[in-house]
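Reading through the structure tokens given below for one structure.
For this view, one protein chain was removed and the others were kept in their places.
Labels for the chains are A and B, by order of writing; each one numbers its residues from 1.
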Amino acid sequence: MPASDIVGRARGRVPTGLLLVAPPVALVCWMIIWPIFSAIARTLWLPDPEGGRQLSVATYTFFFTDSYSLNNLAITLWTTGVCAAFLLPICLSIALYLRFADGKLAAYVQGLAIFPMFVPSIILSYALIRVLGPNGTVDLLLNSVGLPKINTPYLTPWGPVIGLVWDNIPITVLILLSGLGAVSDQSIEAARDVGANRRSVFWHIILPRITNSILVAISFTVLGIFSAFTLPYVLGPAAPEMMGPFMQRTFRDLNDPTTAITQAVITFCFCIAFGIFYVRSVAKNRKA
Amino acid sequence: MAVLDIRDVSKTFGSVHAVQRFNLTVADGELVCLLGPSGSGKSTLLRMIGGFETASGGQITIDGEHVTRIPPEKRPTGMVFQSHALWTHMNVFRNLAFGLKLRRLPRDEIRRRVEAVLDQVGLAGYGQRMTHQLSGGQQQRVALARSLVLEPKILLLDEPFASLDQHLRERLREEVRDLQQRLGITTLFVTHGQDEALALADRIVVMRDGRTEQIDPPDMVYRAPATPFVAGFIGSMNLIDGAVQNGAFHHAGFTLAVPVADGPAILAVRPEALDIVQASAAGAAHVHRVTDFGAHAIVDIELGDGVRLKSQVPDARLWKAGMAIDLQPRAFAVYRDDVAIHRADRA
Partner (left out) sequence: MDRPRTDWTGIAFATALTLLIVFPLLVVATWAFTNVWRYPSVIPQEFGLRYWHAVLGRADVWTSITTSLTLATVVTLISAAICLPAAYAFARLEFPGRNILFFSFLAGHAFPKFGLLVAIAGIFLNLGLIGTFWGVVLIQLVGTLLFMIWIPVAAFQSVDRRMEESARDVGASPLRVFWSITLPQAGPTIAAALLLSFVGTFYETEGAWLIGAPQVRTLPVLMISFINNQPVIQFGAVLSVLLWVPSFIALLFARRVIGSGSFARGFGG
């Protein structure tokens, strides 16, 4: 047993370590754990006419019967699915390339793939409006060669999709690359040695080893898209809107915190499996 | 029945010449060890034979068939990797069966062959184990079995026992030797351990900086090293830099009659071939330290200019630090310009 601990007990005091970690842990309890429980509690124990509170699922019933709310949830789920469908193949091919290539070109590709991590989404939103918006750069270029303008994705559901894919490329590539790093060169060479071609190597050797990383990447994407605010707020349509802007509007513009928190709890429920899986993988990685 | 022939094979990585115009023919059923320090190009050479690197020049043929440009999955070679490289997401059976499945063999045939090979490597009944449930030695046996089950024409082993402890290494070494002789499979074995090479090989190829220093049976490599490098690399060897003048080798008061022309030379004497006698007068050297190993003793000798030599003597008690001595090499070689120009053995 370490000396500090023994000393701490011998004097009948709280160990120094606990004192040192107390402030941030208290902050986590107050600002994360407590709000979550409080959110569930205050959306289930609603004020009743007599001035007390009683158990009620009224706000949830409202959400799941209100077609506007349901549309917003649907567009969020749709965006999540579409983004994942774009992100996985794009990022997996980039990550596979980076895993097996080296040299200056590969370094350049890796640099570019990670670059969006350093671009705040608000600047990205602005850039995409300038490029893809009405009379944006793409329109300019098309016009200059005599082609018609594009159907701009700005203010349609595709606007947030483009932005979110752009924004999520770095982290997805990094997660997949880190998973691919665990597949040793030799185990791939051993497979080729026994006669596996590129496809069999990918299918039988690489893919089974990175399933976990793929699930982590998907979880991260799901969590990110369910909580996306800036990109859908700036690039997306006014209605239906994704959960992020929807919650913000309900909370600030409609001044209806209880409904907003109900919406938040619903996003928690949709993400809980992914969230737990993601946090568990991070924790496991950290231990190793 | 397979003969491996390597002609003028080179490999460059950028400006680095990893292997330079390498030539070797491995006879059917022969076990050849590629021995050299790290960076000598031995692994690169093995990887070119396996198809994991493409030769920059030259030709590799297996049974007369050119394989130089053929990808590894189409070559009749089986490679055992240093880190065993087992597929950790598959159990032992599936590790072995993978290659057979790719060849679309019938299920029964696969089962029969996998079980036969597992039996050969002493792992019968281990098929359903996951690889992480095996010990290091067992994992390396599975890796060997995985290569053997495809009945390759050439077996390639890339320092397969490097990660195992001494005791296990020696046992596996014998097992591999037995198995190789039983199957009569042509084998190339890369190692940087001279013991391993001396114990296993029919012939040893000593490599340095991508070139061959010597290709010979183990006893020849030990007894008649072709170059000072081989002399120093295999076993323990005293190498003395000096010059020959009027038929005698000179170094700091030490002289030895050698029948070679005048000029610079390196004298190579193994400790067990370097006898020492108590000097009547000043002597060419003195005893620096005596280390007693029981069965024999090593005497550290210091020459007049501080150069240290070792001599193996039967009895430690005859020697004391500071004692003036003369040196009497029983067997030695003289090298000049990297070539042996004289050998003597007065045994």
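One rule holds in what follows: a residue touches a chain if its C-beta (ideal position, glycine included) is under 8 Å from a C-beta of that chain, and two chains touch if they have at least 3 such contacts.
Keep in mind that this is a model prediction, so the values were computed, not measured.
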item	value
Candidate in contact with the missing chain, chosen from A:Pro116, A:Pro208 or A:Pro237	A:Pro116
Option touching the unshown chain, where A:Leu73, A:Leu87, A:Val161 or A:Leu176 are the choices	A:Leu176
Chain not shown: contacting residue from A:Asn71, A:Asn197 or A:Ser227	A:Ser227
Contact footprint on subunit A, counting only the chain that is left out	1-2, 4-5, 8, 15-18, 20-25, 27-28, 31-36, 38-39, 42, 94, 97, 101, 103, 105-106, 108-110, 112-116, 118-131, 135, 137, 139-141, 143-144, 166, 171, 174-179, 213, 216-217, 220, 223-224, 226-230, 233-234, 243-244, 247-248, 251-252, 257, 260-261, 263-265, 267-268, 271-272, 275-276, 278-279, 281-283, 285-286
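The working rule: only the chains that are shown with their structure count from here on.
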item	value
Distance from subunit B to subunit A - Cα centre to Cα centre, in angstrom	54
Footprint of subunit B on subunit A - complex, ascending	184, 186-187, 189-197, 200, 204-205, 208-209
Footprint of subunit A on subunit B - complex, ascending	50-52, 71-74, 77-79, 81-83, 85-90, 98-99, 102-103, 143, 146-147, 150
